[in-house]
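The structure under discussion is supplied below as structure tokens; questions concerning it will follow.
One chain of protein is taken out of this complex; the other chains stay put.
What follows is chain A.
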């Protein structure tokens, strides 16, 4: 029987009334080529509007949306901020961002576990952000899948909270290896949990020697200034339509 098409009796012989053989089409294309191509389109869109994009990733409940709410409330005057919110279902988070005073669009991924460049590109078309805005892409809460998909961001931020445990980097190495910044949220709870900040630091650096680790509390505001300083270093001079040259490699 022909192993490829399933027809024929003997080795390679075909006993039905047509002749055929097999042809190989060599492609050698990256599987993520389409997503990466669309991500470059997103970066092109952002460049034209002098925008900087931050991809925020975490497990559910680490405090991504709370961090954005506080950031919008405290920087809202000086910066135009817009947010692409990814969740499996509901528009709860986009509603929270809108109430906080920024423009937001909700993407419901349904069975999908991450945002991709196509979703972010379409969201940007719909949002039509003002030039000079800072864009946050709040990814679906998940420490595995979003790591693989470039959404056109300039920087990747992983948020973890002290209630999750300090062993997360070694449990989810792909995510932490790809991060530019690790925000450790809820440090106001440190007295109540067994979370070893130096251990977290050490683990994150063992995967990613250049990563910055930033402990803070969104609830109390402790060290949130460091987060704003980091955003400033990423996207300096975002005041009122000022052009800025903040293109940081992914």
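Heads up, the rule we're going with is that a residue touches a chain if its C-beta (ideal position, glycine included) is under 8 Å from a C-beta of that chain, and two chains touch if they have at least 3 such contacts; residues count from 1.
The definition used in the following text is that contacts and distances are computed from a predicted model.
Of the names listed as "Hydrogenase maturation factor HypA", "AAA family ATPase", "Carbohydrate ABC transporter membrane protein 1 (CUT1 family)" or "ABC-2 type transport system permease protein", the one that matches the UniProt record for the absent chain is "Hydrogenase maturation factor HypA".
In the complete complex, the hidden chain is touched by one of A:21, A:89, A:128 or A:194, namely A:21.
Checked against the full complex, the one of A:120, A:145 or A:160 touching the unshown chain is A:145.
Considering A:174, A:220 or A:233, the position touching the chain not shown turns out to be A:174 (whole complex). Summary of contacts with the chain left out: across A:32, A:91, A:127 or A:193, the touching residue is A:32. In the full complex, the hidden chain is touched by chain A at residues 4-5, 17-35, 111-114, 116, 144-145, 147-149, 170, 173-174, 206-207, 209.
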